[in-house]
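Left out: one protein chain. Kept in place: all the others.
The block that comes next holds chain A.
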Amino acid sequence: MSSTTGAGDRGPTTTTTTTGGATPVLEGRRLSKSYGHVRAMVDADFALMPGEILAVIGDNGAGKSTLVKTLSGAVVPDSGELLLDGRPVSFRSPIEARAQGIETVYQDLAVAPALDIASNLFLGREVRRSGPLGGLLRMVDARSMREEAQHQLDSLGVRIPDVRQPVESLSGGQRQSVAVARAAAFGTKLVIMDEPTAALGVRESGMVLDLIRRISARGLPVVLISHNMPHVFDIADRIHIHRLGRRIAVISPQTHTMSDAVAIMTGAVEPDEVGGRSHYDERAHRREAGTA
């Protein structure tokens, strides 16, 4: 169900979990990264299709955080290619990735608790007043930032009574929602979410998952890193499984079970041994599209 809504909104032709010949929004080819003798990423491939929610799972130490940091600009790969909308790109910092429309929601939120919600939404990219007040005195336009913040949160269904509240007065779920809303507001290409529900309770997790669905429904593709299999199977269109520093399979929640996913992830079985169909690379992936 969620698998078709995500891709179907934007995907040109097919209604299956993959989008035929569409160009991936973000693609990594043979990405490698070593830290001394430790090979954290070995010829890893990655592809995020338009409009989809792609979950990235992998055991601890599988190197998925290196992959994700590479995608968000925090890690510069030793070799390999990164393509954004089919064009080669390279990021030296998260700031450069952000400038290209890739927003990341970090596990530790990246909010300043003492600052109010509106200030946090615009932190690091404050809107300046027009005219000499903004130009000469560099005065920020607090009112328009407040209005825009309120508008963003409202449009994503995040219930916040007053954007002048300090972030620390919010619940964990609300804080995470603010961080997610910030990413959605500024992400023009895609949003990467690193364990967005890790610190949250059941109800609050549900709130954040709903928020992710709404962002995806707007057509913004989402990369979701999570350890929580029920959450992954709940909202992902496709699941990228990472093991030993590379992508070992891409599966769909419709063709595979959670135990399949865990078995592949931990190396208990090879990807093609389990019941459903998994895909080693995009070509195989495309060939098999429609057969699911």
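Note that a residue touches a chain if its C-beta (ideal position, glycine included) is under 8 Å from a C-beta of that chain, and two chains touch if they have at least 3 such contacts; residues count from 1.
Methods note: contacts and distances are computed from a predicted model.
*Asks:* Choose one: "Sarcosine oxidase subunit delta", "Dehydrogenase", "Fe-S oxidoreductase" or "ABC transporter permease". The correct choice is the protein name in UniProt for the chain not shown.
*Replies:* Answer from the UniProt record of the missing subunit chain: "ABC transporter permease".
*Asks:* Determine which one of A:Val42, A:Val89 or A:Leu115 touches the chain that has been left out.
*Replies:* Considering the complete complex, A:Leu115 is the one touching the chain left out.
*Asks:* Among A:Gly63, A:Pro77, A:Pro94 or A:Pro221, choose the residue that contacts the chain missing from this document, as touch is defined above.
*Replies:* Final answer for the missing-chain contact: A:Pro94.
*Asks:* Taking the full complex into account, find the residue in A:Asp78, A:Glu147 or A:Asp162 that is in contact with the omitted chain.
*Replies:* A:Asp162
*Asks:* Going by the contact rule already stated, which one of A:Leu137, A:Ala217 or A:Met258 would touch the omitted chain in the full complex?
*Replies:* A:Leu137
*Asks:* Identify the residues of chain A touching the omitted chain, counting contacts across the whole complex.
*Replies:* 94-95, 98, 104, 106, 108-115, 119, 123-126, 128, 137-140, 142, 161-162, 164-166, 168-169
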